[in-house]
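Beneath this line is the structure, given in structure tokens, with notes to follow.
As you look at this complex, bear in mind that one protein chain is not there, while each of the others sits in place.
Think of it as A and B in the order they're written, each chain with its own count starting at 1.
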Amino acid sequence: MDARLRDPGGGEPAQGSAEVPSVELRDVHRAFEGAVALAGVSLAVQSAEFFSILGPSGCGKSTLLRLIAGLDLPDRGEVWLRGKPAAAVPAHRRPVNTVFQSYALFPHLNVADNIGFGLRMRGVDRVTRARQVAEAMDWVRLAGVGGRWPDELSGGQRQRVALARALVNRPEVLLLDEPLAALDRQLRLELQSELRALQRRTRITFILVTHDQEEALSLSDRVAVMRAGRVVQWGDPVSLYDRPRTRFVAEFLGACNVWTARVKAQEGREWLVELPFGGLVVAPGELTCTTGGQVEVGIRPEHLELRRAARGTASGWQGKVESVRFEGAGLEVSIRLGEWSLRARCGRAGEESAWREGDCVELSLPREHLLFWEVGG
Amino acid sequence: MAIPGQGWMAWGALGLVWVPLLVLVVHSFNAARLGSGWGGFTWAWYRAAAGNEALRAAVLNSVILALSSTSISVVLGTLLGYGVGRDPKRAQGWREGLLRLPTVVPDIVSAISLVLFFSWVRRWLTAWEPGMTQMILGHVGLQLPFVALVVRARALSLDPALAEAARDLGATPARVFWHVTLPALRPGVVAGALLALTLSLDDFALSFFNGGPGSTTLPVYIYASARRGVSPEVNAAATVMLVLTAVLALVALRWQRRGRPLARGVTPSA
Partner (left out) sequence: MRTVRTSPWRVRFSGVALGAGLGWAWLAVLVFLPLMLVVGAGFLTRGDYGGIQGPLTGENYRRLAGWGELGWEPLYPRVLLRTLTVATVVVVATAAASIPLAFFMASRGPRGRALALGLLVVPFWTNLLIRTYAWQVLLGAGGPLASWAVAWGWLPAGGALYPGWFAVGLVMFCDFLPFMALPVYASVERVDWTQVDAAADLGAAGPAVFRHALWPQIRPGVGAGVAMVFLPAMGQFVIPELLGGGQVTLLGSLIQQQFGASRDWPFGSAAATVTLLGLLLSAGWTRRGRSRSRQPGRGG
């Protein structure tokens, strides 16, 4: 591979080994004039992985990217690249390239020269450069626009140029800072699948920063959810969605019904929790709580089970359909249960799901889909 | 919205600015002396100007003064303007005020302030004499804030991510400046250079007070010969300088746009 990837100290290049993470952060802290951006972040991103950092704006995710790129340094903690501390490696010698949120295309260079900039800085000769630039333009389906100027391109084309400009250097790690945020939905979806395919093809480690949970969940091998300068939870998208460790993660990754409930009793290894609108549910023993204390209980709308209320049966809760919102592929049904309101999502198939306002409904909360958290998580 | 009559008012104002210039050029080809109507076309004044040694020296001095002061002020002003403008927190406030202040000082005040300064300098540097060096130093002081302000405005409008992108792509800090920052600043630098050139060519007060015997510039020459009335040779010399300046400016503007298509801002549909 290329000389830039090797440690300047002359150590053995450690690429490709599964045990050595591409990027590792060890208890990284960073504050700006008193405002804490990162408060102790530790992460390991494996080689050839598509990793996403997801969080609301201001959670420190862009700062994290800048630390990996070497455009900023941590106050405390360490950034390791391919098994070596990167503190002494300046940005221009790191095997890392970035796709900037604003794209940051050089206005005085045409598309081909923009893409070839990194190669030129490394002293790659003109002929090789032209070949590699053409190849990179093929990857991102930009063939034929090499002579154009950045200000003549559409948003999607600029995005592709920024991507090609980074990828052409064959970095160990590609950082993407909200690369699709400025594009409209149709184009965003199209580019998402292209990104995914590119990552699979090039086997480059991708680290994507986004505030769009759908984007993170659909593209990534693993996702880290950040909040206020910390990583709250990281793992594969399915486990994050199904077993969020805090209420914040649950609500950030998708809609969720959440209530505060009282712990009624301990029963064997499990807890009995009383819901605010009546009824008991069983919480797993691992939950840290005390009898008489409070916990938060959640369930995702698609996991609520609705049935037409049969007169006389009293199994489960009885409610009334408050409103129905048509969502194309399904319905979102809002159900009133005394003073409580619940959201449920159901498909449109079958007579069973033709809900109307005012319908009486009987609902159940399947035990395996219930989520429990300590209060304030 | 349009202001009623804005069109003819605009042309009227531009016309007033251009009238003396036309008089100048026309009379440089006029066989009759100034003020006595059209006497036929002639190159005589150009020939006379070329043969007038004092006039030639004055034109040469003006050119030397303009070019050398502009070169210095463009280099310093670019660095100064970028140094101030690259950080939005620094670009406003007292730094901006300090740059704006000299631009509104009357030129006579700048001129006599340098007279005082250099007479003070002579207490230590007894050999110092007013002349070309003093004029160049003064002109740079006149131009520097203007160049710096123009470059600063350009630097402020640049995306700070540009320099970071270059660094990220493997450019050392020096190469970032040379390959990305400077080219991105180029429109501002060219505009600043043209402004500096204009200021130097248009100056009279500073040259008048700070020049020496061997450093007479064209305006000082004209002023000195005022009592004898202006010779049409001066018109010829001024016309030549005007044409030279125009050529220089066109070259600069072309260079600024080098490689760029003419119809900029025309975005093809996505």
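Just so we're on the same page, a residue touches a chain if its C-beta (ideal position, glycine included) is under 8 Å from a C-beta of that chain, and two chains touch if they have at least 3 such contacts.
Here the structure is a predicted model, which means the values were calculated and not measured.
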Among A:P90, A:G147, A:G279 or A:P366, residue touching the chain not depicted: A:P90
Given B:F29, B:Y46 or B:F209, the one touching the chain that is not displayed: B:F209
Absent chain, residues of subunit B that touch it: 1-3, 5-7, 9-10, 13-14, 16-21, 23-24, 27, 34-36, 62, 75-80, 82-84, 86, 97-110, 112-117, 119-120, 137-138, 140-141, 144-145, 148, 167, 173-174, 176-177, 194, 197-198, 201-205, 209, 218-219, 222-223, 226, 230, 234-235, 238, 241-242, 245-246, 249, 264-265
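As a working rule, only the chains that are shown with their structure count from here on.
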Euclidean distance of C-alpha centroids - subunit A vs subunit B, Å: 55
Contacting residues of subunit A [partner subunit B, same complex]: 4, 69-71, 91-93, 96-98, 100-102, 104, 106-110, 117-118, 121-122, 149, 151-157, 165-166, 169
Residue numbers on subunit B that touch subunit A, as the complex places them: 159, 161-162, 164-172, 175, 179-180, 183-184, 186, 259-261, 264-270
